[in-house]
Structures are given as C-alpha cells and as structure tokens.
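These notes concern the structure reproduced below.
For this depiction, one protein chain was excluded, whereas all remaining protein chains were kept in their positions.
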Amino acid sequence: MKTFKIGGVHPQDNKEFSAHRPIIECGLPAKAVIPLVQHIGAPAQAVVEKGQKVKVGELIAKAGGFVSANIHSPYSGTINKIDSYVDGWGMRQQAIFIDVEGDEWLEDIDRTPTVVRECNLEPKAIIDKIAAAGIVGLGGACFPTQVKLMPPPGKKAEVLVINGVECEPYLTCDHQLMLEHGEEIVIGIQILLKALGINKAVIGIEANKPDAIARMKELTNRTLGISVQPLKLKYPQGGEKQLIDACIGRQVPSGALPIEVGAVVDNVATVFAVYQAVQKNMPLISRVMTITGKHLANPGNYQVRFGTPLTDVVALAGGIPEDTGKIIGGGPMMGRAMVSIDMPANKRVSGLLFLPEDESRRVEPENCIRCGKCLDACPMGLEPYLLAKLSEHELWDELEDHNVMDCIDCGCCLFTCPSHRPLLDYIRLGKGKVGGIIRARQAAKK
Amino acid sequence: MKPLIVSPAPHAHSGDSVRRNMLLVIIALLPAFAVSVCSFGWSTVITTAISIAACILTEWVISKFVLKIKPTLCDCSAILTGLLLAFNLPANLPWWIVIIGAIVAIGVGKMTFGGLGQNPFNPALVGRVFLLISFPVQMTTWPCPLSFETQYVDTVTGATPLSALKVAIKGHDGSVLNQLPELWDMFIGYTGGSLGEICAFALIIGGLLLIITRVITWHIPVSIIATVALFAWISTPEGMCGHEYALCSLLSGGLMLGAFFMATDYVTSPMTGWGKIIFGIGIGLITMVIRTWGAYPEGVSFAILIMNATVPLLNKIRPKRFGEAKA
Partner (left out) sequence: MNVIVISLLVLGVTGLVAAVLLFFIAQKFKVEEDPRIDEVQEALPGANCGGCGFAGCRAMAEACVKADSLDGLLCPVGGAETMKAVGSILGKEAAAVAPKVAVVRCNGTCEARPRTSVYDGTRSCQIENALYVGETACAFGCLGCGDCVSACQFGALSMDPKTGLPVVDEDKCTACGQCVKACPRHIIELRNKGPKSRRMVVLCINKDKGAPARKACLNACIGCGKCEKECNFEAITVENNVAYIDFEKCRLCRKCEAACPTGAIHAINFPPRKVEVNAESESKKEVKNENV
C-alpha cells in the first residue's frame, strides 16, 4: 500500500458513527435560501426576478466569471426576493430566497435510477455540459470543475486522480456514495477521461474503507485504464498534492497546480455530479452531507438539496445534542466552527459535526519545547514552529523566504504540538499577509 | 442553548502533551534506576530523592519569586532534570553537593533563560559539569557496585573502566587493561560509575521504549553510537581487539545515558532529521576525542554541552520540502 512521503498524522477516524448508514433524502423546506457564493471565485449573478416562477433545475444565477459556477434552482416555486442572509459564521452573503411550491422538475432531467452507460458526446460538449451544470469540487475547495478540465496552453493532462480518500475524521459521505453509486462514479470517470482526452485514471481510497476498495475494484475490473489504489491510513491524504504523491508518486512543485505534473484531481462526489449532469441532465442541486457527532441521536449521510435550512437536516438526524459545545461545518481537522446552524445547505458544506463540550475547548498553550514534532508532521516539509514565530513578530519577508505560501492549512502542526501552541492560527495570519504582499507586488509589476 | 465555542481549525488534537513526554522519559529511566538501587543500595534512592526535591524547589522558588510567572511544575520537567542529574552523579556524593548541583542545573541552566523551552544547554548536564569542575575529587570517587548487598557504600571505591582505559592509552601499557571488567558485566551494570549510567542494558531498554512511543526519534542515539563505535574501532590501542575496544567504549561511562536520554532532550537538540544526525556525529566525535586525548577520562557531558551550543545553527538546516526534489 502506498502513501504520501512527507509528514502526516494519524487522528482517530471516528467514522463509526455514520459509516455504512444508507443515504437518506432530506425533505423539502417551505422556504429556501440559495446563496450566490457557493464556490471559489467570482460570485454568481442572479438571472431571476422577484415573483418569477421557477422549476427544479432551472438556472437562477449564472457564473460571474471564468472561475465561477452556475447555480440552479433545487426547488420549484416563486422567487421571494434577492437579499442578504447571515451565514453560519455570522457574515452577510447575497442569496436568492425561494418560496417552495410543490416539486416540479424540468422535463429533460432524467430522475429514474437507471444507469446510463453510453456517452457519445465530444470532449468540448462534455465540458460545456459540466460548466452549465454548475459543478464544483465537492471535496471542500469548491473549485469550478470545468476549469480543471481545460489545461492551460502548453500543459498536458496525463492521469486523472480520483479522490476517494476522505481523510477527514468523522466524515463518511464519500464512502457511502462509493458504496451506493459506485457504478455511476466509474461512468463519471470514463466521461472525465474522455473530456480530458486521456486514458488513465487512479482512484485513491484509504485502507479504513475496505468495502469501498473491494467495490470499486470489482467495478473497475473490466474497465481499461481505471485502477484502484488502496492507500495507507494517514492524514492529510485527501489533500490534492498529497494524493497525487501517494497515487502516482509525483510531487507538485511549490506554487504550481497539479497540471504541472500532468495530473487532474477530482473528488468522487464531484465525479458522481459529473455523471448526473452529463448522462441525466441533472445540474448540481444537491449533495450528500454527513451529519455526525458522538452524542447525536441519528447520525448518518443525508442527500440534501442546496438551500434547505441546516436546522431541518439536523432535526432529521435527531436534533442538536444537549451537551454540544462546538458545531463544525466539515471535518474536525479543516472544518470551520460555526456560530449557528441557522443557514442553508450549499455546495461548500460537506458535513456537520457536533462536538461535545468537553472536546470543544482548546488546551492552554505552554512554552514551545522545540521538540520538532511539528516538522515531522508537516506534510509540506515546512517548519511550523518557525513560521508561527515569524508571523507573531510580523516578519513577513522572512515568512515568504520560509515558503509560508506552501502551507495547505491541514492543521497537522497544531494537532501534533505537545505544548498546544496555536501554530496554525499564526501561520494562517502570516499566509494572509504574505499573500497580500505578493499580490501587491505582482500588481505593481504590471 | 448556550453560545457555541468557536476557534480556528483544527478542532482535534493528538492528546500529546509536554507532561506525557516527560513522564515517559521518567518511566524509561526506571529500569536503570532499579539496577542502580540493586548495585548501590539506599544511597541511590537518597541521592535521587535529594536531587529531584532540590530541582523542584529551585524551580518553584525562582518562578514564584524571581520571574513571577506561573510555576510549570505540572509538566514534570523539573522532576526529569532532577532525575537525570542524579543519574550523572556518584551514588555516594555528599548531600550538600547534590543540592548545589540541582540549584545550578535549574537556576543557572534553565531558569536564567526564562524556563522550559528557552535554555540552550541541557540543565542536568550544566549541573553535572559544574560539580565536576568544582568538586573533582568527590565527583570522580565512585563506589564499587555491591551487587545485591544493601549496605551504605562510602569507603569502597574503585576505578571505572574508562579511567583504566585512559591509563592504558596514555601509558601505552596494555597490562592495565587486565583491570577492565568483563564486557558482560559492563552490559548488565556490574561495574563502577555514576549512579544511573552503569547498566547499558537497562538504558537501551528505556531508550527503545522512547523510540517506540515516539518520544524521541532514532537519529541522535544511532548517530552517536555509530560514530563512537567507528571511531573506537579505527583508533584501537595496541594490545586490544578492535571489536572489544569499540564495545567497551560504547558500554562504559555515560555514553548510553547520554545517547538515549541526555542528547535527545527536546529543548537542546536540533529539530530536523539531518540536524539531529550531524548533532549526534558531533557528540560522538567530541566524546572520543576527549576520551582519547583529553585530560578527563569521560567526555560525553562536555560533548553534549558543546554540541548544544551549535543547535541554533543546526536548526537552520531546513527539512526536505514537498515538491522540492524533481519527481
């Protein structure tokens, strides 16, 4: 079994709460809020007006730039207003408010569970269809998928790496998706291969999902060029650069994109969305979320349409546990702690994790004892203790020298620090500052 | 519902702590301590207890009244320093010298620099070397092991294997080598020397425990041991077999204690793999240079302290970055 070469940690995976729970479809709300920013890049531009009737799957906001994504209505009903709402982190965002009426779909969307295998589209047509469907990377970064499928001039894709790692503890949605929709995922991979004009794909799956490995192996047995690569359990294997290193043994250079080493990475959930869009004309209007926690009554994997209030989904999972101290959007390593769950589901939130109060507090930091454990843990081969110290003293130039921009925010340094020092807090701060300095410098050059 | 707690990611922790690491080191030292109790009897217990108590008290007094910071006794680092200091002292050292050593170790070696994590030199070794220079007679008068008798040893003293070796090298007199104890005796601790350094076997067991529990990495012990063995094998004096001399160099003196427990002290050792290896090679070389040509029979303490001074420089060595090498 392979894994990535530098650093990494072994957090307790805690997936037993929601693993192997079948995906349950969440019901429709009375009112829905569809955020206009659900991806990295420019916000989408609303193309509907107040009072307009929409059907499920209708375009309600179009991409606001090259790096941006379309947004489709997950509901049928009337547009109530286009206004701001407060998200789970207390910030105001623009959104389209819909009063849900019935469940009327656009006619050309195929809602039957039949698996459609044949795809006779040209690569360009496939990419157009993916772009039109508003598909973004559902692994967490939410980068528009069509952009990845169009390598910049001079770069050539060679391998498609499929991320079925799900290295974040607690989360199980990708795992369950592979078990239930493995067939569709394999077709989705074939579609992506066709779009890229290549014939090699590797599916990376961590060893803690033996049934998913077996299932995907069985499905890819007869398909040419697609192989399953079981991976040794280690966080952050799902990081794009780490996954490429683990699966095909190539290291993306500092500051470069995966295409530099001929790799394109997509998450299994994204591949499933590609299948849905290309074969079934279904735009990206829902995703599978893991709702989990040690004391949650009914943890599991839920198919949620975007815009459904998270409170509805949580109610389905048994309501917020009594002793909750922290609610995290995403997994415990990279997820963001939320102020409230009074916000709509969207493309970005892959799960909700309810931590009991006794696990929510940070431990008081002690002096750095220079043990060097953060250096051993850093998957990018950086010196977290030093970066944090430089950032604390606002030495931005030196921070840049020490490659602070390589940091992938994985949290291994803070996870491993025996002194509980808030290393990543400061590194993130430094990254923000240095990023600003670099952008200003580039702007000045132009 | 109560307001939720919000903090930046990650929200999970490995559960590792300074205290856990220190406690594991203390546990790893226990086998050697047990051997010492068997060899030197009550004097081991008394010396160790005095040393630990003095270290804790010194740290508490200085943090409370001088630095006015919250005393960090809970992390067990003062206990560890006390234990390591005792391991480096002869078992029959007068109690007041032990206390002076502890005060110097914590007061000068650690707290002057601001406490845990700030000191450039290993506190226990600062204390030990201070005593070695200030009280050379007491510090080099070793009790002979009693095997399993437990009477207080004060009068029975003898040469350590290292001083015998020194005489052999200096005087080109092979006959002195007959005084050397059997290698097996040195391995299991039936030999003279400081309280905790006599039994190589127990120390190796402890060291392996630390490596298995990931408290320390293999780099420093392995590089020290390899360097010393190689150096000894090359520079074997006449009248001795190379393997025997190499083994003798490894098993004698504070080498095992130094390699596994003193040199690997987090605060005073480098952080990167290559830094650690260079650090270990440096300690091995300096130790053997002192043992072969220096005035003192033993050089591990000095070697570690000298290499401690190079740590800031060694920390400039950067770890291998992701994507740096061409794939």
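Letters A and B mark the chains in the order given here, with residues in each chain numbered from 1 onward.
The definition used in the following text is that contacts are C-beta pairs under 8 Å (C-beta built on N, C-alpha and C of every residue); 3 or more make two chains touch, one makes a residue touch a chain.
Owing to the predicted nature of the structure, the values given are computational and were not obtained by experimental measurement.
Every shown chain that the unseen chain touches in the whole complex is listed here: A, B. Check A:361, A:393 or A:441 against the missing chain and you find that the one touching it is A:361.
Within the whole complex, the absent chain has one touching residue among B:6, B:30, B:57 or B:188, and that is B:6.
Residue A:340 is the one among A:199, A:254, A:298 or A:340 that touches the chain not shown. Residues of subunit B in contact with the chain left out of this view: 3-8. If you put the missing chain back, the residues of subunit A touching it would be 86, 89-92, 336-337, 339-340, 360-362, 422, 425-426, 428-429, 432.
Here is the rule we go by: only the chains that are shown with their structure count from here on.
The distance from the centre of subunit A to the centre of subunit B, each centre being the mean of the chain's C-alpha atoms, comes to 49 Å. Within the complex formed with subunit A, the subunit B residues making contact are 1, 4-14, 16-18, 20-21, 72, 75, 115-118, 217, 266-267, 269-272, 318-325, 327. Only residues 6, 9, 11-12, 169, 241, 245, 249-254, 256, 261, 320, 324-328, 332-340, 353, 355, 357, 359-363, 366-373, 375-376, 378-383, 385, 402-403, 406, 409, 411, 414-420, 422, 424-425, 428 of subunit A touch subunit B when the two sit together in their complex.
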